[in-house]
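Note that this complex is displayed minus one protein chain, with the remaining chains in position.
Take a look at subunit A:
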């Protein structure tokens, strides 16, 4: 499924549509987002390198990690990027506030520099934005959002993705970015499974540093939302995705309005229903119930019919004495009981 995302980003958007945009979300409890970012970056580089994708370059906007880091990352994967034409890094890391060059303008927003560089691009490219959280630190939500949406609708951008730490911002900022994106990938904590022997030796923090659950929401063109879940493992600074072994997640039916009446019985209700003693001779469970009919003496029938007699007695307030009439009738009687009506 991470492969699916990469392929979607590689393929880009259709004519006339906005470019697909991916938001990678993580929190402090499971901060593996940067690994995911690197993974996607390397995948896309491999696609471009092997000429499989329609875009011809990657532009990386680096905010929180230096460009050298990315060069080394891609070099370790086998792509020599320092001499390449298809990989460009816009360095907003070393001097985000532009102190060096633009001392005259106070409070420069990184957007200005980015905006001008976008229009100068001549080839179709994929844009990656590392750490939008940093960008939000310097600029307001609306300007970041407008920049991203402009990038999406720009003819030369085939896809873009960015990483954000959702607990660093107000929910509104995160919601705004998710509103703009077409895919949302969230890294959340994988609850530790006590049954697995291997993970028992890992402490909780180690667990969160190495494993996580990768949720992806995709907004499809027909308006439906596709969700996929995978597990992710980090080993030796590389990341692996594995299909999720779910223990039966219960998805509540909250979209559809709840109807007032309930035709299904819960477990407890089913058990209670089975226990109700019906006022009939046969309870349907194969045993015949003896109803106290007042003919036998109490001592004889005490053992048998104690339980059944309870239903006929109020507790300590009186006795119901029941004489069965059915014994009076002959079993093969041809009499019509209506015969004695005098009409």
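Just so it is clear, a residue touches a chain if its C-beta (ideal position, glycine included) is under 8 Å from a C-beta of that chain, and two chains touch if they have at least 3 such contacts; residues count from 1.
The criterion applied here is as follows: contacts and distances are computed from a predicted model.
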| item | value |
| --- | --- |
| Omitted chain, identified by the protein name its UniProt record gives, among "Large ribosomal subunit protein uL23m", "Elongator complex protein 4", "tRNA (adenine(58)-N(1))-methyltransferase non-catalytic subunit TRM6" or "Sorting nexin 4" | "Elongator complex protein 4" |
| Touching the absent chain when the full complex is considered, from A:145, A:168 or A:234 | A:145 |
| Hidden partner interface residues of subunit A, rising order | 140-143, 145-146, 149-150, 153, 171-172, 175-180, 186, 215, 217, 219-220, 222-227, 249-264 |
